[in-house]
Structure formats: C-alpha cells, structure tokens
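Below you'll find the structure I mean.
Heads up, one of the protein chains got dropped from this complex, but the rest are sitting where they should.
Chain naming follows the written order as A and B, and within any one chain the residues start at number 1.
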Amino acid sequence: MANGEYTLQELAVFLSAELKGDPNCRITGIGSLDQAFSGQISFLKDPHYFKYLATTKASAVIVKPEHVNDSANFIIANDPYLAYAKISVLFNDAPKAAPGIHPTVLFGEGCEIGSNVSIGPYCVIGRKVKIGENAQIEAGCVIGDDVVIGEKTRLYPRVVLYHKVKIGKCVLLHSGVVIGSDGFGNANEKGVWHKIYQLGTVLIGDDVEVGANTTIDRGAIGDTIIEDGVKLDNQIQIGHNVHIGAHTAIAGCVGIAGSTKIGRYCMIGGGVGITGHIEITDGVIISGKSAVGKSITKPGMYASSIPVMPYRIWARVLVRLAQLEDMVHRLNVLEKKI
Amino acid sequence: MANGEYTLQELAVFLSAELKGDPNCRITGIGSLDQAFSGQISFLKDPHYFKYLATTKASAVIVKPEHVNDSANFIIANDPYLAYAKISVLFNDAPKAAPGIHPTVLFGEGCEIGSNVSIGPYCVIGRKVKIGENAQIEAGCVIGDDVVIGEKTRLYPRVVLYHKVKIGKCVLLHSGVVIGSDGFGNANEKGVWHKIYQLGTVLIGDDVEVGANTTIDRGAIGDTIIEDGVKLDNQIQIGHNVHIGAHTAIAGCVGIAGSTKIGRYCMIGGGVGITGHIEITDGVIISGKSAVGKSITKPGMYASSIPVMPYRIWARVLVRLAQLEDMVHRLNVLEKKI
Partner (left out) sequence: MANGEYTLQELAVFLSAELKGDPNCRITGIGSLDQAFSGQISFLKDPHYFKYLATTKASAVIVKPEHVNDSANFIIANDPYLAYAKISVLFNDAPKAAPGIHPTVLFGEGCEIGSNVSIGPYCVIGRKVKIGENAQIEAGCVIGDDVVIGEKTRLYPRVVLYHKVKIGKCVLLHSGVVIGSDGFGNANEKGVWHKIYQLGTVLIGDDVEVGANTTIDRGAIGDTIIEDGVKLDNQIQIGHNVHIGAHTAIAGCVGIAGSTKIGRYCMIGGGVGITGHIEITDGVIISGKSAVGKSITKPGMYASSIPVMPYRIWARVLVRLAQLEDMVHRLNVLEKKI
C-alpha cells in the first residue's frame, strides 16, 4: 500500500467490508458526495445527500446495503460514516513529530523517557517526569515535575502540563491546552478573597482527545478526573474536581464548574454551561448553548436555549416575558368571573 | 512628521479633510472627548458626548460639518469615528518586531523566506514553509510544514499554525491563536468514539485580524475558509469546514460549529453560538449571547438572548415559563366557555 493511495479492494479488506464494482479502482483521497473528485472515495451518511449519488464524481462510495445499485463502485457498510472514520487514518498526511529528542530540550533530574519518544525543540521538562514509549511531545511544550505521560500520547506544540498531572495512553492534546492549572478556589473574609491552594491534580485516561486552548484545572482536594475515551473539543473549561465519565463527548466552548460529575456516554453540545456540585447521569444529551443548573438523573435529551428570531419579534417576546406574571393573574380573574 | 507628533494641518492632509482653526496646532495623541488632555485630538461620534464639546480639553476635535463652531480647532469629516480610526495608526507606539531572523530560530528544510522578514527568538518553523516579504513572526511561534504566510502579515508571540495552513497578506494573528488544529470529528461505534482524521486545512485571506487565543480548526474534508477582511475578536472557536464571508466581524467568545457558512458583511455579537451545517446569508447582524439554530436567509438583525432581571423576578418568570403550556389550555377553556 502506497501511503495515501489504495485500491478499492484494499480499503474493503481494511474495513472487512464487501465491495461491489471494480476492485482495482484506485483511491487517493476522500471527498464529500457533492464535491468529490475522480480518484476519491465518498460516503452516504445523510439522506439529504442521496440525490448526489447519481451525479457524484467520486470513484467509489461507501453506502448501506439498500443503496447499492449498478451505476458505480461501492463499499457496503451498515454505518458508512463509521467506515469513513475508520479509513480516514489511511489518508492522513499530518506529519509526525520529528524523531528523537531535540538538543534544545531541557530536562529536570530523574526523568524516565521511554524508547522512541520524540520531543521537539524548546520543550522544558520538569523533574521526575515519566514519558511512555512512542510518545510525541512537540515544540514549546512545558511539562511540570512528576508528570506522567502514557505511551503513544501526542502533545501538539505549546501544551502546558502542571506538576503531577497524569495522562494516559494514546491521548491527543492540541496546541494551547493547559492541564493542571489552579482551580478557582477563594474564600471570602470581609470582602477580600483568600486563595485556596489547589492540592489535587488531574488524571486523564487513555484514548482521550483534548482540543486547542482547552483548560482543565487541578483538584482543590482530590483530583479532577477525565476517564478513558472522553473527547473534548476546543476552548472548553473544566473546573477543579470535575469528573467526566468514559466515552463522553463535549463540544467547543463548554464550561463545567467545580466538583460536577458527568456520566459515561454523554454528549454535551457547544457553548453549554454546567453549574458546580451537581451530577449528570450516564447517557445524557445536552443541546448546544443550554444551561444546566441542577443534577440530571435520567438519560435522555435536554435543552434550554432559544434560537434567534428577527430582532423586532424577539423584542416583543421580551416584553411579554416580563408580563407573564400579569398574564397569569388576568387568567385567574377571568376564570373566577366565569 | 515626527513619530506621534503632527500639526493639525498634517492630520487634515492625511485624512484629505478640511480643518477649521489653527493649522499649526500640535497634536501628540488621541483622547476621548471627556478625558482628553491638551495636545490630544478627539472626535465626536456618539450624540451622548455632544455635551462635552464645550468643555473638552482636547486641542482639536474631529466632527461632522454640522457640529463645527467658533470655539475650537476642528477637522471636519462626515464620519468622525472613521477619521479617528484612520489617524490612530499615526499615534501607534507598539514596537515592531526586531528586524532579522534570530539565531535561535529553527527551520525545516526547503523553506522560502522573503526579504525583510522578522522572526523572533525560539520560533520553530517546519519544512517547506513560505513566508512573504516584510512578514513579522514574533517569539515562540510554531509553524508547521508546508505553511504559507503572506507578505506584511504579523504573528504575535506564541501563535501556532499547524501544517499546510495558508495565511494571506497583511493579516494579524494575536498571541495564543491556534490555526489548523484538528476539527472535532468522531464516529460512534457501540458507544466508543473513533477519530475522524482531519484531512483538510485552513485558508485565511488578506487583511484578516484574529484575536488572542482564538482557535480555527482545519477541515475534515476540504478546507475551513476565512475570506478577506474578516475581523475576529479573542477566544472565538471556529469549527472544521466553516466558511466565513469577506468583511464579516465577529466579537469575542463566539463559537461556530462545523460546516456552517456565514455570509459577507455580517456582524456577530459576543458570546453567540452558531450550530453546525447551516447557512447565514450576507448582511446578517446577530445580537450578543444569542443562539443560532437554523439557517438565516434574510439580512437583518436577529436576537434571542434575555437580559438579566433581579433574581426574584427572574425566578417567577422561570416558574411561569414552565406553566406556559397550562396557560394556553386555560385560555382555550375560557374561549370555549364564552
């Protein structure tokens, strides 16, 4: 297999899937059904795109069994989107980190660096740091004392891990991520805030991905915990002592206040805000821009955000919202009269 | 012209505007009408500030023709705020990046660096990177392989550009910006997320400004596109395959989910959240903190955010919101009875 060029046969084997059409058809990339070029493979996920199946220029399409016809080359999969996800790695041309440890990298004493670890220029590694084999640490990362980084984990440029943070295996941390910064803990004495020193750390499981500029604070007492398989998008803020269950996915710009526990297999939409000291059970889906103010004990979909309206209509709604109390009283009066 | 010191005559010539008063009046800075010192020039934009025109200590004021009187020195402009914007560059004392390429800068093979390019200390530049003439790259930036940076573009300290990102001319990228990080793409198989490798990149036009810690993800298939003249504030998150039309301005903390297309000449207020896979036409204005849940096909102003009320009043509104359904039924009953 040449990198980034495969026969349809090779892709079908990779997916353990059936193919229909020319097994020798050469595939050099992936395109969306409406915009794919010849030489690309596409996939039919969204019923809206069914109309493009007849006209696509893709050389092959991944489809469900019921969408196979005689007009093109197909890979047949029950979940074409998942099949696309699986082959995407084959066409990934993102460069790997340069092998080896750059001479400008600085280490504190007592570090244990696994075999085949890459560390890029101008990284600063603290004392007693352990980095597992095949990990990649890109340029400009700063790793605090006593940090542990699992094998095959990759830090993109300019990640900061504060002291004692523990990162599992096969984790991806994108640029600008900060893990282990102090939680927001202050106690008030006559109006003046006293800092509460943050004595815990952050524990991150395996197969976690953390998006660019996301921040995860260390625990005040005890640790902030991100379990295996959690996927975090960009610019998320996770407060101290938050616990996120395995395989939960959280979209961009979400904020989660301190000590909240989120279950497994949850999906949190973009821009959601979640208050502190609550518990969200497994399998909860929260719609984008919603606010979560208390615990959620039943799985299912929740929402509270209002989609935009033309400004003049919305201005009237705001007026009426302020009159709701009055409307109820008017209803009460009417009901008594009749 | 001494840097940062001009006669009123010189400023009028620079603006191609008429002046009234002393052409030799020396101007050394810009102040707001109510707080300006002697030696500063001010401007009258907001009618609220008209009252300060009589008492300002500014040595000259930029005003509309109808506000000229005999009491002071004026530059006359149809849009005083625009005139202020234009002269602001004359008083800008922000230091330029140090000339030349610092000896600590590391290059991959095959880079093409234009004439008069500045690159600050501890920058790491990948392979086959092209940087246009007069570009300024400040300290600690990390530039991936195959990146293209246009002429006169400036990267403030600690910007990261992932591989293959293309940046136009005269672009400003503020500190902490990350461009080209992986989009949030995952496909679910029995609860476990499979990463969708992000095969596209990010294309940024000319005259774009990107605020501090803003993140722009690379496309999954195809590219994320920011057209010419787009202005992005701080801490904005732009998902994969988003397309932002020319001359659109977006305020801080906005999140835009994947594959959404925003038109030209739009203005998006701070903290707005925009869902994925929708289209917003040209000339749309979205009020701050609103949520956009579906496509907008007509220009104009849209909103959905609720301004704060005293807590006790708001708590009643929340109670009544939950009773809206019941209120409608009560109305129905009443109408049937009468």
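Keep this in mind: a contact is a pair of C-beta atoms (placed from the backbone, for glycine too) under 8 Å apart; a residue touches a chain by one contact, two chains touch by 3 or more.
Not measured: the values here are computed from a predicted model.
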Residue among B:Asn24, B:Ser38 or B:Asn92 that touches the chain left out of view: B:Asn92
Missing-chain contacts mapped onto chain B: 29-32, 35, 79, 81-82, 84-86, 88-89, 91-95, 104, 120-122, 138-140, 156-158, 172, 174-176, 209, 211-213, 229, 231, 233-235, 247, 249, 251-253, 264-265, 270-271, 288-289, 305-311, 314-315, 318, 321-322, 324-325, 327-328, 331, 334-335, 338
Touching residues on chain A - with respect to the absent chain: 106, 122, 124, 126-127, 140, 142, 144-145, 158, 160, 162-163, 176, 178, 181-182, 184-189, 191-199, 213, 215, 217, 220-222, 235, 237, 239, 253, 255, 257, 273, 275, 286-287, 290-294, 296, 300-307, 309, 316-317, 320-321, 323-324, 327, 330-331, 334, 337-338
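Methods note: only the chains that are shown with their structure count from here on.
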Between chain A and chain B, centroid-to-centroid distance (C-alpha), Å: 25
